[in-house]
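Shown here is a partial selection of chains from the complex, left in place.
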Amino acid sequence: MRCAVVVFPGSNCDRDAFHVLKNVFGLDCHYVFHGDTFPPNEFDLIVLPGGFSFGDYLRAGAIARFSPVMESVREAANRGKFVLGICNGFQILTESKLLPGALLRNKNLKFVCKDVHIKVVNNATPFTCLLERGQVLRMPIAHGEGRYFVSKDELKEDQIVFQYCDERGNVTEDSNPNGSFLNIAGMTNERGNVLGLMPHPERCCEEILGNTDGRKIFESLITYFVRRQEHEAN
Amino acid sequence: MRRIEDYGLSQKEYQHILETLAREPNDVEIAMISVMWSEHCSYKHSKSSLRRLPTKGPRVIQGPGENAGVVDIGDGLAVVFKMESHNHPSAVEPFHGAATGVGGIVRDVLAMGARPIALLDSLRFGDLSEPRVKYLFSGVVSGISFYGNCIGVPTIAGEIYFHPCYTQNPLVNVMCVGLAEQRHLKFSKAVKSGASLLLVGSLTGRDGIGGASFASETLSEESESKRPCVQIADPFMEKLLIEACVEAANLDTVLTIQDLGAAGLTSACSEIAAKVNKGVRIDLSRVSVREKGMSPVEILLSESQERMLLVVERGEEERVESIFKKWGLRAARIGEVTDDGFFTALYDGKIVAQIPAALLTQAPLVELDPTPVLLSPSCVELPMPRNLEEVFLELLASPNICSKRYVFEQYDHMVGIDTVVRPGHDAAVLRIKGTSKALAMTADCNPFYCSVDPYVGAQIAVCEAARNLIVVGAEPLALTDCLNFGDPDKPQVAYQFEMTINGMRDAATALNIPVVSGNVSFYNETEASRVHPTPIVGMVGLIEDASRICSASFKNPGDVIVLLGPMSDDQRLCEYTRLIHKIEHVLPPKIDLELEKRVQRCCLNAIKDGLLNSAHDLSEGGLAVGLAECCIFGGIGAVCELWNDSRADFLLFGEGQSRILVSLVEENLERLIQLAKNENVPIAVLGRVTGDRLVVKLNGRKLIDQPVRKIKEVYESSLQRLVNQ
Amino acid sequence: MRKMYRVRVQILPKEGVFDPQGQTVKGALEKLGFEKVKEVRLGKLIEIVLDAEDESQVKERTKAMCEKLLANPIIETYQLLDVEEVS
């Protein structure tokens, strides 16, 4: 699986995502600079990493969506390539209309960095195929604008992939760290090949960091990719 | 003669200028000199005292004298660090004051050619019940959060204390730690004449002009009006600077890098020149400005943030410029290094200033005039509280003891995915990718001890910082400091300062921990109040084997709980006497540097041998709070039985030094006892990790019996409650 | 002949989008004794100085800026407040 990590000038989780893809999963991984473009079949997975793409003083992701690289990302998404937007990447995907909705300032107006629990709502996506429905993962969040908002008519139930929950999987108000609508922590597009999520799976893929729950998302992707390839080969 | 005082220069200083120049300085020159000779830039009150600190060690690559200290950690790598204050700006505009403070110290680390990998913040505020204090506290914390999070450098440790002496004088000290390949480090000695000066980053505006002088004064009504235009933080610009500078530092043709801080271009250029006995010639018309009509003086003294100066081999400018361009930054060649030793500034083709660079960087030193202050008594008879369990809960909720989670959850402390031990423990730990190593870091200073006995207080600050590193399994490498005091011309302040330096010197020497960088902040006083002497010690330690990192949390039911160091009922100053008995003018705990050393060695060896499951330094709140923290972090209970005839309150809450609380499987106990014996360290078995309550008995009688869930709730919710009240 | 104009735009959270900033300000105002405050909404004010041929061109341009970048229609509404010629 050939992977790209997009680098916006203010990305700051780009090297983290790169490290995990390359050194933890041994994937063929490349950086793509925001001003560059790439052919739609060049990469099988494109990661939009966390950070503050262009400072995000106006609105998170508002300026990034006009970067030349986003045209390539859009085309790749149209061809069914995997696109994973983490944190700021999620914000950029909504600003780019690759995902519905928008991300607003956290309800308590404060940046929040801590571990949360999220529940797998939909495991019929490439990102979650190795997970059980209802399975609870522990994952770090670190954002100031993570309150997901979407109007009811824009939302299709099965696009919700992860919801914030408590340790036991109960979706409660207390376990909602930012005031997201329906505790939404992660969303896909209708086709299921574009995922945006606020928690950081790349921050929990190594034993030494005390948590490896994030691996399951990348492992799902790799498995799905291999299966799809086998299927296509037959 | 009025003009001299207007510039804040003394008659004597002016004479010195006349003699050196053999003429009158012009208006531009005198403005430059006056800012450079402010306390903030010149260290004129502190320089000679600072020379007493030990600065050498086998691992030290660079001690004080450059933008940041540098220490060898093997594998061709070096760790770079320094701490700095931004107290005065934060008192005026807490959000941007603190944010720009982060920016400033990051650029010092960047200037050495290192990538910033961690931030630590040491904060001091007045009583949180006051609205103004709440405003300052919230502003400072969100400013640090705003800046550090955006630039992607994790804020992984720090400390916060509250005391009325900081009401009008909040302290905001920030430490930055960087990592570099040794071959890419930048030092000023590489500067040669003919090399080009490239100014990069933000445009130069009128912001912050006179900031250095502002920080070198007591805050008053008058200084309110003299206030320089407040600096606004632009962390996105800083992020671009970080990426571009780290990339540029890989080039050998980039000879050195210098940040622009206080006194802007004047300071940066004269430092570059004076350190290698050279000169600089710069053309101010080439400086890109933000506002129309900026005068030469304004350009020379502007303290606009997010700018750096690169000294680049002649003819190699384009290569460097292209790196900056890639990151959307401008780089302007504003001049060159010369042989003549002069700082020459041109504007519109005319020379507007020409003075020896060394005159700017070497202000005449001011002798301190210390007057010894009588030390307070050591003992008082305090009544025994009726209910020690209530005292215990009150201590856990004290803002000086309780969890600072409310604060550090606003900081991204995981970006970079190296954070192995997160904030909240004794020291934070970062692994170093691609090696088996890890770095531990901490910042410490108990200002209450320092206020009563600055000598002992400073010793304890150094020892406690070292102990915090030891308990995670790290070998202390070196320290940086930020010395926050009142007006040094006042004899009591001068005395506090001198005693502090001596205390730091003695402890650092005893523990073999060199001082590699630091910062001094004087004039933290108003007419009404003055800060306690607050010498913050920042320390970095090395863990050779990252699989042997220890933490404070109790882990396994059945583990034995052991105290390394003396079972003490030290009846001196502690949070308990302050909070419960309202007594803060008694002597601080004693410290025995030899014992301290042995306790630390014993603990570190035990961790390295893999004997321990947890280790925790005992500090504020004493044994009881220490035990509670181990339980809270681990989410598990403990039962301890003490047998002792001393006073129960001081046994539980006294802050006797050189003590570490550890837990281990019973099989390892014999070996630990042997280690302690070898080092002549007192050791006592206190009890076991078990259940979900913390139970402490003295001579068979229960003093504390509380569910861990409850003490956790008290410990973790207290700060937020105080802020929201 | 080209002239300089200053235009001001306001951007507010859309009806139905929870506005915690406005709520917080309202709470703080009440705490300070301004109890008659019924509602507070917090948004952005953007002041733009630009070159154009006439006012109608200014308006058209500013509208385009809002739709493309300045406001996100999913969560915000924008409104041109005024246009003023400056020298």
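Order of writing sets the labels: A, B and C. Residues in every chain begin at 1.
Please note the rule applied: contacts are C-beta pairs under 8 Å (C-beta built on N, C-alpha and C of every residue); 3 or more make two chains touch, one makes a residue touch a chain.
Model, not experiment: these values are computed from the prediction.
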item	value
Whole-assembly formula, with each chain kind represented once in the display	A x1, B x1, C x2
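The rule is short, and it goes like this: only the chains that are shown with their structure count from here on.
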item	value
Rounded Å distance between chain A and chain C, as computed from the means of their C-alpha atoms	31
Whole-Å separation of chain centres (CA-atom averages), chain A against chain B	36
Chain A residues counted as touching two or more neighbouring chains	none
Residues of chain C whose C-beta touches two or more other chains	none
Contacting residues of chain A [partner chain B, same complex]	9-10, 12-13, 15-16, 19-20, 23, 50-52, 54-57, 110-114, 140, 142, 144, 200, 202-203, 206, 208-210
Touching residues (chain side chain A, partner chain C) in the complex	58-59, 62-63, 66, 94-95, 101-102, 104-109, 149-151, 179
Complex interface listing, chain B residues touching chain A	142, 145-146, 149-152, 234-237, 239-240, 243, 327-328, 408-417, 419-420, 431, 433, 546-547
